[in-house]
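The structure appears right after this line, and notes come after that.
Missing here is one protein chain; the remaining ones are kept as they sit in the complex.
Order of writing sets the chain letters: A and B. Residues in each chain are counted from 1.
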Amino acid sequence: MSVGGRGGSPTYLGLAEAGEAIGRGELSARALAEAALARIAATDGKVGAFLRTTPERALAAADAADARARAKARRSALDGVPVALKDIFLTRGVETTCASRILEGFVPPYDATVVERLEAAGAVVVGKLNMDEFAMGSSTENSAFKPCRNPWDLGRTPGGSSGGSAAALAARQVHGTLGTDTGGSIRLPAAFCGVVGVKPTYGRVSRYGVIAFASSLDQPGPLGRSVKDAALLLQAVAGHDPRDQTSSSRPVDDYLSGLEGGARGLRIGVPREWLAGGLAPGVERSVRDALASYERLGARLVDVSLPHSRYGIAAYYLIAPAEASSNLARYDGIRFGLRAEARGLRELYEETRERGFGAEVKRRIMLGTYALSSGYYDAYYLRAQKVRTLVRRDFDEAFRACDLVAGPVSPTVAFRLGEKAQDPLSMYLADVFTITANLAALPGLSLPCGRGEAGLPVGLQLVGRPFDEATLLRAARALEREVPPLPAPEVG
Amino acid sequence: MAVSDFQVVLGLEVHAQLLTRTKIFCGCTTAFGGEPNTHTCPVCLGLPGVLPALNGRVVEMAVLTGLALGCRVKERSVFARKNYFYPDLPKGYQISQYELPICEGGAVPIALDGVERSIPLTRIHMEEDAGKNVHDVAADGSSGVDLNRAGVPLLEIVSEPELRSVDEAVAYLKSLRAILMTLGVNDGNLQEGSFRCDANVSVMPRGSTKLGTRCEIKNMNSFRFLRAAIEYEVRRQVELVEEGGTVVQETRLFDPDRGETRPMRSKEDAHDYRYFPEPDLPPVRVAPALVERLRASLPELPHARAARYRRDLALSAYDADLLVAEKETADFFEAALDALGRTPDAAKRLANWVNGELARLANESGLSPSAWKVTPARLAATLRLLEAGTLGGPGAKQVVEEVFRTGAEPGEVVRARGLAQVSDEGAIEAAVDAVLAASPGEVERYRAGNAKLLGFFVGQVMKATKGKGNPAVINALLKKKLGGA
Partner (left out) sequence: MSLTLDEVRRIARLARLRLSPEEERLFAGQLSAILDHVAELSALDVSAVEPMTHALAAGDPPPLRADEPQPCLAPEEALANAPARAGTAFRVPRIIE
């Protein structure tokens, strides 16, 4: 692969390739950072993936990476490569808003653990990415600042809530990004934008410094233009963090060494509930083609059932808002963020939160408060947590007959901006396939498997056993070798 | 009906700050004081993105306390969020324990008028403390929020509503406080708020079994205020019921200036805390090995120690209870007793000094036994001088006071101030003769049957010997010379 990638700009290189080029002395980190910033400047007016860039910090970090490369002391394969972060990750000294007005101007005094780890590996952070406010949404239309547009078709959404994380990759603005996934928020935008996105097992990656939406469901994860790129990012950030007592102390696997192992002998479960209808024809065709490819590669398709998956949306839309309603109580205008003028304490709280939160956030706070409130806790929150156990048991049962489960990420390709914004319930129902992996605390990923309606990307979802990201990545890589790579979308 | 026609039912909730070095969910120091917000970090400030990291020492102290109080220590317990809005609660929720606390059951032993009782507990759980709201920080009357104390670890110890009088309540608190201090988990300071008590008070007609509506009383930061608050509240509830009114369940604050309880500004929806299990913390697991290690490390508890003093040293319940109220005091007592010789007689005399003179000096100075310049050895030495007749009572008092102040050796003080008692019969006889000669009228009245005048003569002889006369010798000589009364 020639250096400079397609069109001559190094921004078209993959993450691994860019790192290798730095290692061989063919490219400088500085050149890569400047190219990324230039590409952002040229395209982001249309795409809206970035909420802010950090040119000075990025160039300083790039220079330091170059010094290390010259001294043959590179820290990792990522050293010197430009990446960007969903604006849900706290970055010390850099405004972090979670795409909400209530955090406008908030400058954190500390870095999220994943940010520390990425920067320790030498990655160069060039900016913070657009998202749905407080990660609540499936289209990035709920950003308080501006929508993000799908580089494949600027009239469509990139998905959400990590819309900026996926769009920035599709638009060749950076080589790798981090997002978070609570109900599908990495996998859905990855599918809509034609990139790879990984939601690790709950507890695999530290949540310290990640603005909390639903604590028992949130997981930070990598997005990349290839499986290898996503694996490199995951390797850099995964592992126990003493500041997050829900993080697992189970040792981190080597995600790279077995990546090319192929799919021969893999038993791939196909949940009958997931291909039972309701899919756009283009999506269904791409998914079925992918499954057929797996068979050709020597994998065996196994019919499995996830009978409780249809209850996933209902359980999720009780548990997540309930936890969120509590997590968002700290936004009160007292210690940070937006503060409304008020004569009394109650007015301070109410005015600040009324002005600072968007409609979807308010809606979910209301829903969650109701689900936890006295008299309703048993019927709603507690019951939903029990249904969660049933969803998990479905997977445990399925994994007796297969090694991973495959199916669609979304019933449709990327939808038009505004199409679902008026009907929250219909927006929620778009999460039907991704949500079960969050409820069951299992790892999941999305990789491009073809093109559907209007030539838009279709994603294939793989869900695996707890902490078995390595198998998922290997299986994904096997299919990636078979599927023709997507072209880079022309932005604009 | 009068107050005496009603039975008061009391339950007590104690919040005890644990003597850990760091807060329950972050590594900030628990050291007292400091300018506002100088002992904080992103976690206890409740900044976006932070997570609680449970301090293992808090769990150990909770288990130790549960073992000392005879509780069932739970192998698995769960933290829960208690959601409400208040400026001193930065996250908008308090991390506490709700359905599954770390300890259940147990009891606190009390002794009242010589009768021992065991007051059952409902539960013990761990939680974080809130910060402090500071009033009038600006000309416009604004309040301020100081989060230095936010996240300090608390044990909440809840009694069953089994206390039947204010005396029992005070005895319960003193006993619990002594136990917690002996364990080293709490410093027992009511004034500074590290040992806080709320009371649930209700009344019912005597003989009834149907509990009345209870009110929660807060802000009682001394035993005296507690007594006053509960007594006021009981009278208030009784009067209300007698007038045909109903007691409204509410939280009331004690106003020490007025001596009354008043309803708190209601946090209207304060009752809907929307508890749910804390997703950021795994369930707490207490391994049997930890329980056994902590059980083996339990010190002798106050009531057991007092029982030993009664049994082995023949001390009265009153003396024993006073000694064991603070562990350091009892330790001091036993060290001094070792030096004197472990006899009931020595124990009694020593107890009188420790509970009397030394307690007075300690209260005045605010010093605890570890800071006293009167060491056990020095006190024992003083008592030996007293027993030998070298010192009289008043002289011994002076010695102890001076040693307390300066740390000098008792023998030195006696010498330097010439406090040695005069026991020489010859010298005293001279003084006795002089006194009797100077008071012939009193001598006659004494011989006529006024026995009380002996005290007068003793006093006069004491004056003549500048307080150094040995009272026993004086008495014997006087009786001899005066003859029978």
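Just so it is clear, contacts are C-beta pairs under 8 Å (C-beta built on N, C-alpha and C of every residue); 3 or more make two chains touch, one makes a residue touch a chain.
Small disclaimer: the values here were computed from a predicted structure and weren't measured.
Undergrad: Who touches the missing chain here, A:Ser100, A:Thr140 or A:Ser247?
TA: The missing chain is touched by A:Ser247.
Undergrad: Identify the residue among A:Leu217, A:Ile268 or A:Leu462 that touches the chain left out of the display.
TA: Hidden-chain contact among the options goes to A:Leu217.
Undergrad: For the chain not shown, which residue from A:Pro281, A:Gly344 or A:Pro484 touches it across the whole complex?
TA: A:Gly344
Undergrad: With the full complex in mind, choose from A:Leu169, A:Ile211, A:Leu318 or A:Leu460 the residue touching the hidden chain.
TA: A:Leu318
Undergrad: Where does subunit A touch the missing chain, residue by residue?
TA: 105-107, 109, 201-203, 216-217, 240, 242, 245-250, 308, 311, 313-315, 317-318, 325, 329, 332-339, 342-351, 353-354, 357, 359, 362-363, 365-367, 369-370, 373, 379-380, 382-390, 392, 424-425, 428, 439, 441, 466-467
Undergrad: Name, in rising order, the residues on subunit B that touch the hidden chain in the full complex.
TA: Where subunit B meets the chain not shown: residues 20-22, 26-29, 35-42, 45, 53-57, 59, 78, 85, 87, 133-135, 137-138, 140-147, 253, 264-265, 268-269, 272, 274, 276-277, 279, 282-283, 285.
The rule is simple: only the chains that are shown with their structure count from here on.
Undergrad: From the C-alpha centre of subunit A to that of subunit B, how far is it in Å?
TA: 57
Undergrad: What does subunit B use to touch subunit A in their complex?
TA: Touching subunit A from subunit B are residues 42, 45-54, 81, 83, 85, 87, 90-93, 145, 271-272, 274-276, 279-282.
Undergrad: Note which residues of subunit A are touching subunit B in the complex, please.
TA: Residues of subunit A touching subunit B: 89-90, 96, 98, 103, 106, 108-110, 112, 207-212, 215-216, 242-246, 322-323, 325-326, 328-330, 332, 334-336, 345, 349, 369, 372-374, 377, 381.
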